[in-house]
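Complex shown without one protein chain; remaining protein chains in place.
Order of writing sets the chain letters: A and B. Residues in each chain are counted from 1.
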Amino acid sequence: MKTESKLEKILESGQLAVTSEAGPPRGAEPEVIRKKGEMLKAYVDCCNVTDNQTAMVRVCSLASCIILKQMGLSPILQMTARDRNRLAIQADILGAYAFGINTMLCLTGDHQSFGDHPTAANVFDLDSIQMIQGVNKIRQEGTFMGGAKMTLAPKMFIGAAANPFADPFELRVMRLAKKIAAGVDFIQTQCIFNMDKFGKWMQMICDEGLDQKVHILAGITPMKGLGMARYMKNKVPGMDVPDEVINRLKGVPKEKQADEGITMAVEQIQQLKEMKGVHGFHIMAIEWEEKVPEIVERAGLLPRPKVD
Amino acid sequence: MIVAEQKPLKEIIAMTSPFKKLLIVGCNECVTVCHAGGRKEVEQLAAALAMAAQKDGRPLEIKEVTLERCCDPEYIEQVRPFIDQYEAVLSCACSVGTQYFADTYPTKWALPALNTSFMGGSLAQGIWAERCAGCGNCILHETGGICPIARCSKRMLNGPCGGSTGGHCEVNPDIPCGWQLIWDRLVALGRTPDYAKIMAAKDWNTSRDGGPRKIVREDLTI
Partner (left out) sequence: MSEAFEPTIIAYTCHFCPYEMADKAGEQGLSYPTNVSIIEVPCTGRIDVIHLLRAFQDGADGVYVVACKEGECHHKTGNLVAKKRLQYTKKILDDLEIGSERLEMRYIMTGEVPHFARIAQEMTDKIRALGPNPVKNGGAAHKA
């Protein structure tokens, strides 16, 4: 084992891991985070806490992770390079580790022009690959990114995102290989709707033997209805929603679409369980966290394994 | 070249309105080429400001002059014989030039008529685009001749991010994705394996992050 991470233990034991996401509130309300934590606790192994997701200011990922950690969950600290330079990144990692948070996700981050502070300066001192490299250096060499020795160096289990659906497609596997070379341990993919394209991507990954080097958690997002599906298809960059998904939702009455969305997510998980290289699931129920337990249960992913 | 555009006229009128005697200075270099602050634009701006003053019934005396260059001390000196007759310099040079006036004539206001925007070139008549962010340590030889710092919206050295779609940047469909361009070049050059190399965290010390920069060529100094 490289770390104390619960996620590492589950993945290394060969069991399918289940992670989910808790978006912190846009006000200083710890109860909102606790409520999400309570809801997810028994159903997921680890819980990502987003970091100013879509460039909207929210309670910081670190504080939210500490709250979840104190409730007995295993939080995953998401960290974007958009808002922090290498000093702030390392300071936050030290702080997180001091509270027993040992799993993180390194992200470049959505551009700030999407959020509620489009006039802000961005940072982008590092990109996600350089962040992975730095966190890995701290873990392996016990030194800061700048080279000085650390007294107690955090050993983070390092995650990153991958979007099999962005362009250029031929680069998507090569870029993942770069993340692996930088030291990433697990990958959470972008929401998968186009199963054919995802299958093709996984095949390429297995052909390169990369599935032996990294744990891939397939990104699952249930559609709340036709409106959301259309929005995801047309408005969200890097999202691939095929017509079959739209048509299937169109085929059911409006009040049944949410149920259909859940069913589709469950079916997807069942299908992906059989796919070589998929080592778990990352369920992103956007503003719909209360549905995660139902999805996990119906997909036959309960009970969650106990590890120490 | 340095690409700039004129500030909104109302803003210029507001910043110049306290002054009765104004020296408007243009520059024959970059800002002439990008039609922002050459002789012609100086003439137009002077006419507009004169009308604004006339309309408000406030006296305004304007002198127009366009210098060969505004980023060299000897040219800035050329206005010394008559600068005392004016209260302020309205610079149609890039903001480098404006600061040269401020540095050279400490008791004269130096006002910027332009928004100095970027280092770039023209794509077609009337269209300019950014190409270099002046990072001070060029890596174009590693990126197929396309700059990831100036042309990727997140200045990623290991792009593309997950938002690159159909050749466009996630920030705006009008922006070509810098990393798509880099990849296309690597393909065209038969150098796709180069992509596998991780570019390490950049030393931004040669960039703005090291503080205001200066280059000294000992062989040229006297």
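As a working rule, a contact is a pair of C-beta atoms (placed from the backbone, for glycine too) under 8 Å apart; a residue touches a chain by one contact, two chains touch by 3 or more.
This is a predicted model, so every value here is computed, not measured.
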Shown chains contacted by the missing chain are B
From B:A48, B:I139 or B:A196, the answer for touching the chain not displayed is B:A48
Filtering B:P8, B:G134, B:G166 or B:G210 for touch with the omitted chain leaves B:P8
Note that subunit B touches the absent chain at residues 8-10, 13, 40, 43-44, 47-48, 50-52, 54-58
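Here, only the chains that are shown with their structure count from here on.
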When centres are defined as mean Cα positions, the distance from subunit A to subunit B in whole Å is 40
Contacts from subunit B onto subunit A in the complex sit at residues 153-167, 170-172, 177, 180, 183, 195-196, 198-201, 204
Contacts from subunit A onto subunit B in the complex sit at residues 81-82, 86, 108-111, 113, 122, 124-130, 133-134, 145, 161-163, 166-168, 171, 174-175, 177-178, 181-182, 190, 237-238
